[in-house]
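One protein chain is absent from this view; the other protein chains keep their places.
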Amino acid sequence: MNPETQETTGHGDISVGVAGAGASGDGSASATRITPGNALRPEDIALEVRTGLARPTEDVAEYALRLGDDALILAQRLGHWISRAPELEEDVALGNIALDQLGHARSFLSYAGGAWDKSEDDLAYFRREHEFRSAHLFEQPNGDFAVTIARQFVVSYYQFELYRRLTESTDATIAAIAAKAVKEVDYHRDHSAQWVLRLAGGTDESRRRMINGFKLIWPYVGELFVDDALTTRLAEAGAAVEPSSLKADFDRLTGEVLKEAGLEVPDVPAAPGGGRRGQHSEHLGYILAEMQVLAREHPGASW
Amino acid sequence: MAAQNLQSVPDQPAAPQEANAGQGQGQLEADGQAYFDRVMADDSRIEPKDWMPAAYRKTLLRQISQHAHSEIIGMQPEANWISRAPSLKRKAILMAKVQDEAGHGLYLYSAAETLGQSRDQMMDDLIAGKARYSSIFNYPALTWADMGAIGWLVDGAAICNQVPLCRASYGPYGRAMVRICKEESFHQRQGFEILLELSNGTPAQKQMAQDAVNRWYAPALMMFGPPDDDSPNSKQSMAWNIKRFSNDELRSRFVGMMVEQVRVLGLTLPDSEVRFNEDTRKWEHGPLDWNEFKEVLAGRGPCNSQRLERRRQAHDDGAWVREAAASYAAKQVNKQKEYAA
């Protein structure tokens, strides 16, 4: 046996000296030292709900459902890019964003479920289409990379403004989820803005596609900023904010990037939306059919 | 520790130096070879700019690029199930797992690039059908339990193969493998736990798990490559300290581990001939269908064309994006030059 070998755990009895072989310099400076980190996880929310430490009001639960569904449907969409992105590096980048969104979805749904004794999975897999509360924007197909970037751009700037304010929610759980999410979404803003600049300022083809992407996506922007009775009640209670109150910042910040990219805000009529009332795009049915098929084949099963 | 090996400078001959004008090529080769041989004898590492025999470079390039291709193509059978994962937790795990495989492909392409071939060229070879990748990824992932079986058996076999590769004599390859092995450690476990959950679940779930194990067991054993007496390149790879254990040796160890683990799962291996040979102190398994292996490797597997087509499509669909970003970067550089002027 080579003296450098040492046992590794978890991989049977083949010794390799993983640590030794990688040591290029002092071991403590390793660029492969990994840790799980320390942050609020969906499992923590679920535990708080289960143990009765956190329990949303009916209104807050309904609101959390909206945010959770937005993030869940987007994660479902983004997940499709993994193994199909324009370059391998982007497979990983989009995967990270999808995982962030899925994490937010799980936290919001776990919390929402507390009001009705339901788990994140009950809500994700066993609600019917009209019971979902996602806005149409999140349901839009990936299209080409430019469409996905256009959607990401709108979503991330919207979510950033939203979560930024929700960190001050009077509902401690909403505030905590938002505090974790806002940092991640901040990076999503950067990712999409970088790509907007590159696609708009790259080649003639990429510019044409970027403009087209925004044209396809922009009709669904309006729905994000519509107030209704629920958001008004919650805003008054300090648990949430009126969506309309985010609009000015959204317009200003997206406007700055679009200007830098030499793009106009698309002049397209707004679609009526309706996702918050359970009236969805044609796309959602397909998304749910695929997402739920297996879970519904085995009701009550655990995975 | 490896550092000891890497720094055994005092005992080493002076490395070959800059050639003097008029020196014969033959002498250059001979000195380079002598240096290379010393590195091998010391079980030290060869780094990208070192002299190396052309055959060593070629073998490594082939092995590392095939390995990279396998990671990338290997994403597909699992990526297909991300959208249908039966719980959100499993969806997150699977997404992270498939994403890791993209990273593995990347690390390995980078290692291969240090040998003088561009990733772009390797990708072209792959989608042109000129390159090989692990034939197991040409089998279809038919049920959710396949996510379990792939993690447990396929990643499990891959880990068995890869852990010794952390000590491969080519520095960049070994370093890529170190990072990969660290990341792999959750892949096999998540697969195992999928199966465990299914096995302890409803009869339909348990049936699904057993069926998946039945289908992936033999292909997983064949991942270690042909039997030693039919593996002509193995000897050279071992002499070059690329490979540390023979195909059959690794396969036998792997079988031993699976025998233990399948009991915990409450499932069975589809192999009535598995046994521990007290004389050889090795695990033995039933016959494998090497004909099928060769067929699949030659392109006649269930999913070969589908896998390649998907990769080709992603690459082609992404061309305008890559071009846009490259063009944008060039424009920025020009702008800066103008500004400076």
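In order of appearance the chains are A and B, and numbering begins at 1 in each one.
Throughout what follows, a contact is a pair of C-beta atoms (placed from the backbone, for glycine too) under 8 Å apart; a residue touches a chain by one contact, two chains touch by 3 or more.
Heads up, the rule we're going with is that contacts and distances are computed from a predicted model.
K.L.:
So which of "NAD(P)/FAD-dependent oxidoreductase", "ABC transporter permease", "Acyl-CoA/acyl-ACP dehydrogenase" or "1,2-phenylacetyl-CoA epoxidase subunit B" is the UniProt name of the chain that got left out?
P.N.:
In UniProt, the chain that is not shown appears as "1,2-phenylacetyl-CoA epoxidase subunit B".
K.L.:
Can you say which of B:Asp37, B:Asp120 or B:Asp289 touches the chain missing from this structure?
P.N.:
B:Asp120
K.L.:
If I consider the whole complex, including the chain that's not displayed, which of B:Ser110, B:Gln207, B:Asn233 or B:Thr268 touches that chain?
P.N.:
B:Ser110
K.L.:
List every residue of chain A that touches the chain not included in the displayed model.
P.N.:
Chain A touches the chain not shown through residues 24-25, 28-37, 87-89, 92-93, 96, 190-191, 194, 198.
K.L.:
What does the interface between chain B and the hidden chain look like in terms of residue numbers?
P.N.:
Touching the missing chain: residues 9-20, 23, 27-32, 47-54, 57, 99-100, 103, 106-107, 110, 113-121, 175-176, 179, 183, 319-320, 322-323, 325-329, 332.
Just so we're on the same page, only the chains that are shown with their structure count from here on.
K.L.:
How big is the gap, in whole Å, between where the Cα atoms of chain A centre and where those of chain B centre?
P.N.:
Taking the mean C-alpha position of each chain, the two centres sit 31 Å apart.
K.L.:
Quick one: in the complex, what on chain B touches chain A?
P.N.:
Residues 1-5, 43, 72, 75-76, 79, 82-92, 95-96, 98-99, 102-103, 105-106, 109, 144, 159-160, 163-164, 166-167, 174-175, 177-179, 181-183, 185, 188-189, 194, 197-198, 201-202, 204-205, 245, 250, 253-254, 256-257, 310, 313-314, 317-328, 331.
K.L.:
Could you pull out which chain A residues touch chain B in their complex?
P.N.:
Residues 2-5, 8, 10-14, 16-18, 20-24, 32, 34, 42, 72, 75-76, 79-80, 82-92, 95-96, 98-99, 102-103, 105-106, 109, 120-121, 124-125, 144-145, 197-199, 201-203, 205-206, 209, 290-291, 293-295, 298, 301-303.
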